[in-house]
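For this view, one protein chain was removed and the others were kept in their places.
Let's turn to subunit A:
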Amino acid sequence: MEPIIQLTHAPLERDALVAAVSHPSVGGIVVFEGVVRDHARGKQVRHLEYEAYEEMARQRIQEIIAEAEQRWGVERVAVAHRFGRLEIGEASVIIVVASPHRAEAFDACRYIIDTLKASVPIWKKEVATTGEEWVEG
């Protein structure tokens, strides 16, 4: 199937993403969900704001999924990222990989989230009790 890529301001829908990659040939589905935490580097976080260079982000995510598909032979992948203001506990990113066997799904999912964090132009501003700043990884 064609990979699903969602870049949206709306809350992410994990169940719909899992349903979208499900198939009778699938034996394992790995979901990574990144959620907003209430603390970072000793600070109390109030909320986060995500911003993206959307056209390039979409293109880079397509490339990363294609790499994962080639490397692990996975064929059923969904990647969703949310932008704008996110509250504590809300999901900012969801990666779903479904494959006949679990090992490939785990490895591909890990690769996609790690590579996305390092190379996709999406930025995060932490709004903490002590002030706000763009986080540089």
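Heads up, the rule we're going with is that a residue touches a chain if its C-beta (ideal position, glycine included) is under 8 Å from a C-beta of that chain, and two chains touch if they have at least 3 such contacts; residues count from 1.
The rule we apply is simple: contacts and distances are computed from a predicted model.
J.: Which of the following is the UniProt-recorded protein name of the chain this complex doesn't show: "Molybdopterin synthase sulfur carrier subunit", "General L-amino acid transport system permease protein", "Nitric oxide reductase subunit C" or "Aspartyl/glutamyl-tRNA(Asn/Gln) amidotransferase subunit C"?
T.: "Molybdopterin synthase sulfur carrier subunit"
J.: Determine which one of A:V35, A:A66 or A:A103 touches the chain that has been left out.
T.: Here the residue in touch with the unshown chain is A:V35.
J.: Check each of A:L17, A:L48, A:V79 or A:A108 against the chain that is not shown and name the one that touches it.
T.: From the options A:L17, A:L48, A:V79 or A:A108, the contact with the absent chain belongs to A:L48.
J.: So that we can see where the missing chain sits, which residues of subunit A does it touch?
T.: 34-37, 40-42, 48, 51-53, 55-56, 59, 113-114, 117-126, 134-137
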